[in-house]
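Starting off with a structure, shown below.
Just one protein chain is left out here, and the rest sit where they should.
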Amino acid sequence: METLTNTAPAAPATEERPLLDMRDVEITFQGSNGPVKAVRGANLTVMPGETVAIVGESGSGKSTMALAAMGLLAKNGKVTSGQILFDGRDLAQATEKEYQAVRGDQIGMVPQDPMSNLNPVWKIGFQVKETLRANGLGGKDIDGKVAEVLTEAGLPDAERRAKQYPHEFSGGMRQRALISIGLACRPRLLIADEPTSALDVTVQRQILDHLDGMTAELGTAVLFITHDLGLAAERAEKVVVMYKGQVVESGPALELLRNPQHPYTQRLIASAPSLSSRRLAGGTTGETVAADDNVIEVEHLTKVFKIRDKGFRKTEFTAVDDLSFAVKRGTTTAIVGESGSGKSTVAKMVLNLLEPTSGTIRFDGEDMGRLSEKELFRFRRRVQPIFQDPYGSLDPMYSIFRTIEQPLKVHGIGDAKSRQNRVRELLEQVSMPASTMHRFPNELSGGQRQRIAIARALALEPEVIICDEAVSALDVLVQAQVLNLLNELQENLGLTYLFITHDLAVVRQIADNVVVMQNGQLIESGTTDQIFAAPESAYTANLLDSIPGGQLLV
Amino acid sequence: MLMYMLRRLLQMLPVFFGATLLVYFLVFATPGDPIAALSGGKPMSPNVEAALRAQYNLDQPFWIQYGLYLKNLLTLDLGVSFSGQPVADELARAFPVTARLAVLALVFETVFGVLFGLIAGLRRGRFFDSSVLVLSLVVIAVPTFVLGFIFQYVFGVELGWARPTVGSGAPWGDLIMPGVVLGLVSFAYVLRLTRTSVAENMNADFVRTATAKGLSRSRVVRVHILRNSLIPVVTFLGADLGMLMGGAIVTEGVFNIPGVGSLLFDAILKGETPTVVAVVSVLVLVFVLANLLVDLLYALLDPRIRYA
Partner (left out) sequence: MPDTQHTTVPGASEAPSTPRTGKISKRRIEHFVAPLEETPLQAVDSVREDSEPLGFWAESWRNLRRQPLFIVSSVLIVLVILVAAFPQWFTSVDPRSCPLEFARMGPQPGHPLGFTYQGCDIFARVIYGAQSSVVVGLFTTIGVVLIGGVMGALAGYYGGWLDAVLARLGDIFFALPLILGAIVIMQLPAFRESRSVWTVVMTLVIFGWPQVARITRGAVIEARNADYVTAARSLGLSKFGALVRHVLPNSLAPVIVVASISLGTYIVAEATLSFLGIGLPASVVSWGNDISSAQISVRNDPHILFWPALALSITVLSFIMLGDALRDALDPKSRKA
């Protein structure tokens, strides 16, 4: 590929020329409140065949950098200064036509969300085919070529699969299709923007392994965008850390991980759950609690859903299948599983929001299936939930004060004045300023909303809090902050947590006991230390092994 | 696909029966003697009265009456109008005219609505977009019969571009202006819908991915943005047929077109309830069938539907 002309100053012959060289790049977006600089003075180089990872939180500018390299910035965004040299040619001011020539066969892309990146109305084969055609790789046997690139991406039975629509594919298969599109025209640089964040860890690992193999074989350079430092260090030779639109540190992956210099990088490494191997300090360990003091005892719990199949028949779907476990008072028990494992259904049943098909849930020895309306109302005070989506868990119409006051009002606790004091106290407990009271959820960040949700859950002084993926949607640093808060609260208030999550790394930080679920069934359970040190089942072992970066710091 | 069509067909049946039952119920369950209702309150000869009783089987219980009415409707035995003509014959004469009018209106609103909506959506916030948006609001706000009079006066009388009223036999050429008038309100809706849909799809992830594949801008617009934006438009067209039927009555009245609308209009003026009921029932049947067609088109455009 020596067709591009070199306009940059000639590099010494002995030294290799970078494939992508972004120099002092500044990217500005025209917002409704004036221009916002999303990226400032950022430098980045990718050598031919090299894998480089940009790591940062949401809003750090990492995706913006990558999109700028492909000329895919949103309409209101522009590269306002600096150079984007691709193979020596400056693309920063390139026209749409020039970019069109580069995209596909020079720079390919694997996007983040496999669900939304394939056009739902066209067959997979069609979408691969148009990529080949647009880059002049049509040729005679184009269908054969389509099957070939799909097979390369690890899609079995490619010829038949090519005739299917995206909605007939699972998430992992869609991502494979997108990888095959990204690599179909043998680009020299592949930009992979969080290519597996939306997938389960085991699938993530398979796909990244495959991507690694393919790019190594083809000699493709990869620019990898991720929020996960562990993943970056594991998959890239070089890591670039971005923070608030600036590059704060870059260097060889392992060196950066073991010897971080910038305080932000240090903070990131300290917070990354996948890199830590201990439970957060302050929590209890299973041994200090009396062996038989169980708050929740679940026995033979089963939930069968009737779903309408094609036509008029109904099929049964067993979401939870004969599950038994117990939660000790004052400890944290995590229920871990991948999507579809039934873990959230368990949470709903323990919260008494969903009726079990069979089996019993005992709370303090009392069978919850037999509770009367009144008893149920009292039970509600003792168990409270926190949900995953910080944007969905607070009513946008309610001020923070009304949100936290609501449980007190529903249960008729105190008068207006004492309730106001209690709200203040609760806000303090979750380290939010009292002035937040008059604000509305849309003014708060995700982590702050989650803290408000915790305050609401604490209002009734419950004994058990059920966290349904409560920190999964948060950025690493905010996640660490919330986990620490939960841990502190447990210590001070003697709370019991039932922690539902897909993220084993988080489990290690917060849980005393673990219940592993797959397809509605219990795979194994035990203390966190046991499970992490010596998993009994292959499934758990695979799950553990798939935590990115897990083996790097040891 | 076949399963899907079959299911849609099955779902249509109760809707059709329900709607005709509703019409029938409204006519025969309102207070007063049904014969008085059917005659429009005018005195009439015992002969006519007897014929009406026979046509509507008024001596039978309600359910049998309804059943027989349905049977008559499906065999297109629609009774006789006050002037002694079989309603089915009058309908057969009027129907092709209205069908032509409706086709013109549909073609006009779809072609121009989608075209203008696409341009506006691609240039959101610019001058073309804002002016087209305001214009579409004005078009929606002006009632069809007022639009009819304006067109008739401006293009027919003042400018002389078109015949202000439609000649006998209602040739295609004469129907263009009424067709545009009839389709104008829906044109505004189609335009707005396409615009919103295009603007939404422009920001869709799969469009960015398509661009990243190296496709040309025009291909991205045609194959990915426009194609996907047509789906909600087609859904709208189904519901729109109902609006067109209401509009056709008015438009045909304004332009003196001898179509189904005029038939209905005349029947209303003369208080000929049997004809009104018959014509409305046939229109409901047409509407339900047309919606079935739209569903088919919808399934062709959106593969996700076929398997749902």
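Order of writing sets the chain letters: A and B. Residues in each chain are counted from 1.
Convention: contacts are C-beta pairs under 8 Å (C-beta built on N, C-alpha and C of every residue); 3 or more make two chains touch, one makes a residue touch a chain.
Fair warning: this is a prediction, and the values are worked out from it, not measured in the lab.
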item	value
Chains shown that the absent chain touches, full complex	A, B
Which of B:162, B:223 or B:245 contacts the chain that the document leaves out	B:245
Residue touching the undisplayed chain, where the options are B:88, B:140 or B:176	B:140
Residue of A:256, A:368, A:471 or A:516 touching the missing chain in the full complex	A:256
Touch list for chain A against the chain that is not drawn	16, 43, 47, 50-51, 209, 212-213, 216, 233-238, 243-244, 246-257, 261-264, 267, 351-353, 377, 380-381, 383-385, 387-389, 391-397, 399, 406-407, 410-411, 432-433, 435-436, 438-440, 442-445, 447-448, 453, 456, 460, 477-478, 481, 548, 551-552
Footprint left on chain B by the chain that the document does not show	14-16, 18-19, 22-23, 26-27, 30-32, 36-37, 40-41, 137-138, 140-146, 149-150, 152-153, 157, 164, 239, 242-243, 245-247, 249-250, 253-254, 264-265, 268-269, 271, 273, 276-277, 280, 283-284, 287-288, 291
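Everything that follows uses one rule, which is that only the chains that are shown with their structure count from here on.
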item	value
Whole-Å separation of chain centres (CA-atom averages), chain A against chain B	49
Chain B-touching residues of chain A, taken from the complex the two chains share	70, 72, 74, 96, 100-105, 108-109, 111-113, 116-122, 130-131, 134-135, 165, 167-168, 178, 181, 185, 310-311
Parts of chain B lying in touch with chain A, wherever the complex brings them together	3, 7, 203-206, 208-217, 219, 223-224, 227-228, 231, 301-304, 307
